[in-house]
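Every protein chain of the complex appears in place save one, which is left out.
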């Protein structure tokens, strides 16, 4: 999987920002120092033709009476790298922060004159769970992602999707292999989470398995197709197996790609679940990249989303009573709380009362 | 309801095109010669402020890298008149014909270079019921329409809606009264259709009832609110009834308005049902106006839609056998067809074999 | 509107339970002492034929291998009265609490043996916003309700609906008139809320207007149709106006009816919004009646819904900091909180810190 930079005529180097991200809900700082080794993995292969097509789109200049988002226009069509071979591209969008206000008011014009009024209304709508005005903005992405992540993603049904068809075409010879920083053991406390890093020989063995098996199954895919990924026929005297059948031999870390379009409300629902610290890392990095595009597109909505959704705490009816007692200075602890241990700890963790966790 | 043109400072005159429309399915030419009398009904009241807001939006010029639809831009934001006080305005859109091709191909660039290739693919997609590429275009309308029509319209669920709230605001003093050309009796053959025109004294009486009842219930609405439509308080010493209650006194021909946003696929489904000759006239005129905007927006898709949907015939398994026999010159008639009389006639009408209708 | 009990052959008396309901979010006890006068309003008119049809359905006994909800079966098909002429009937259902567990586990069998295990899992799923298992239960209602309430209701799009068609049939001669306890003035603080009661002469006047206008517009509806609600033709020499047109003369408090089917997840979303104290009273009473049917149907889910949704508090990121300071005994007040006055008060009200409201 490790590519030697610059040797392949079709490869292109993207230097990704070194970022300090913190996991949302836990608020623990989770510094990602990317080693030189892992940088090398951040390589997307775009062909010369693909690069030219993107450049052509970026060179377009049209005049429009529609509202535009100046910051989002700057990165329109750009392939933002995710994982080792994936990307997210904003391909089109409709509306901006003012469109939310405009439709909430069923306005003949722009809705308001002042940004401050817009902000107040958008915050109000977000706080009180008004949903329909946020549906009035729409965005379309082109995404390249591993199949096992695509299977999680597609569970969000309120979106429009066109996926690259492996019945019709041959898939690219690209598959995801985790960086060593992501090679975690099964969590012992959480059946759907990760625990400590796997290191040393065991890590090397895992990476070797993933690379070898993906490579072998892809080679056999080509063999059954009797055709190489670039269209070369292997044996002119043979017919290849139907593409719709041969694809079943590929592993789930093979990359696929799709156009994915949704409205702002459903995008925020997606990001709330998938940019969360409990989401699998491999989908979270897509969500985080998309969250950056939301910030450029609708900055007021983005800020309200961070305050009222991402950083918010949902307290149950029973939990509310605990908080009330704590504020009044009453003695309350797990034993007399009426909560299960798990619920007690979730509540204390949410408010960062770490000394109260049992 | 009849407005004297030009006297009210808030009224504006739209000259609508005189058009020959033919009802889709029946293919019968249904000429609508609009008399002077009915023209006077085509009056929308827009306040000076509303007119200025629309003009301000139309004056916007932004640069964008997004694809644009030049013809649709020309009428963007314009209030296209429908019925006596209603309108349809295109407020925003995303994508054009090339976006369908681009997403069907999951393309890095524009999809194709040539319009002819685009056309072939769009026709193919429409003919073979491929749906997802047409979902990749989106459009947003601002519509003013009578409540009883809004209730039909909202049954189309795959759309985003923000309606003007009569819990929050006072509705405009406007209600739909049919023109005399539309004052039809109940059909005797079709329980949900119209028959012959009602004329003479009975027509005058119906129009008088509709106007009087709408006016009286609106006046009582203001009285209960203790507030005029323009915000004037009627009796300073009284509290008005809650708006969410007072509205229940209004008649179903009162006008409401909403922002309505949908993708191209679902818009075409809506238009297929609502621009059809079996649809109620009062919603059909909205659908026809919107169909004109589709033609400006995505002309290739519009043409394919006319060929493969609007003008198409759906023949059942049993109907297919009849057609096969007819082509082979075999004697086949209603009695030996195995079809019910109704089905037989529907089939003959669909192919315009009028002499075979029994 | 006031019916003399027992005189009309088609009327039937339902004695509704006197209930102490508390408004959910405000937690203020809101005792509804129903006066004799308002009891008289709780009258649904069911024809003898309708009553017989319901009785016939209730007499059905079928054997099934499907899971059944014993408590819900007891009230199946029964018309539970709501408002003056409305009702809610459970007509069919699929699944129970165990179905949620079964599908969450993708089980070959029942999922679990013990109710306690089911309860633990259902609470966990509700707390962590797992949605899909709750979609695995389905319920179907027959509802009679005023049109202006139907227009709010239909905004919940993820449901299946068949409404009684006024294009096709004549609507019943029934319209909603509020009881005096519900005749509230417009709220001065909340643009979409109710304030103090309207009483005395003004109340009498409002009720008179509502009754007179509904009666007159209905009488004119019959006149234009040339047909009485019971099918009697008024003038044999005339044709009536098409039903699809005549209906526009009816007022928005006319009753309509529909079959409405949805899954448990979307039902709970509906109830969360519509059984809330901020919802309009006239839809809230439907939601409360339906919430009772949910309790009979899926009691474990119902309890989890009350704890984790209805009685829960959603605290924003900024609000969380305030709570943390309050628990630590730090001085924090509106002025130094960084919150707007409205947000501050909403937070204090949510935790019932009434002395802190400014």
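Chains: A, B and C, in written order; residue numbering restarts at 1 for each.
Just so it is clear, a residue touches a chain if its C-beta (ideal position, glycine included) is under 8 Å from a C-beta of that chain, and two chains touch if they have at least 3 such contacts.
These figures come from a predicted structure and were not determined experimentally.
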Shown chains touched by the chain that is not drawn here:
A, B, C
For the full complex, which residue in A:77, A:93, A:108 or A:176 touches the chain that was left out?
A:176
Have a look at A:131, A:184, A:269 or A:340 and name the one touching the chain we're not showing.
A:184
For subunit B, which residues touch the unseen chain?
127, 129, 132, 155, 273, 306-308, 310-320, 323-324, 326-327, 329, 343, 346, 350-353
Over the whole complex, note the residues of subunit A touching the chain we left out.
146-148, 150-151, 154-155, 157-158, 161, 163, 165, 167-168, 176, 178, 182-187, 191-196, 198, 202, 206, 209-210, 213-214, 216-217, 220, 223-225, 238-245, 247-253, 280
Touching the hidden chain in the full complex, which residues of subunit C are there? Just list them.
46, 49-50, 52-54, 56-58, 60-68, 73, 76-77, 91-95, 99, 102-104, 106-110, 132-133, 135-136, 138, 140, 142, 160-164, 257-259, 261, 263
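Here is the rule we go by: only the chains that are shown with their structure count from here on.
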Classify the inter-chain contact topology: is it line, ring, star, complete, or other?
complete
Distance between chain centroids, defined by C-alpha means - subunit B, subunit C (Å):
32
Return the distance between the CA-based centres of subunit A and subunit B, expressed in whole Å.
39
Could you list which residues of subunit C touch at least two other chains?
155
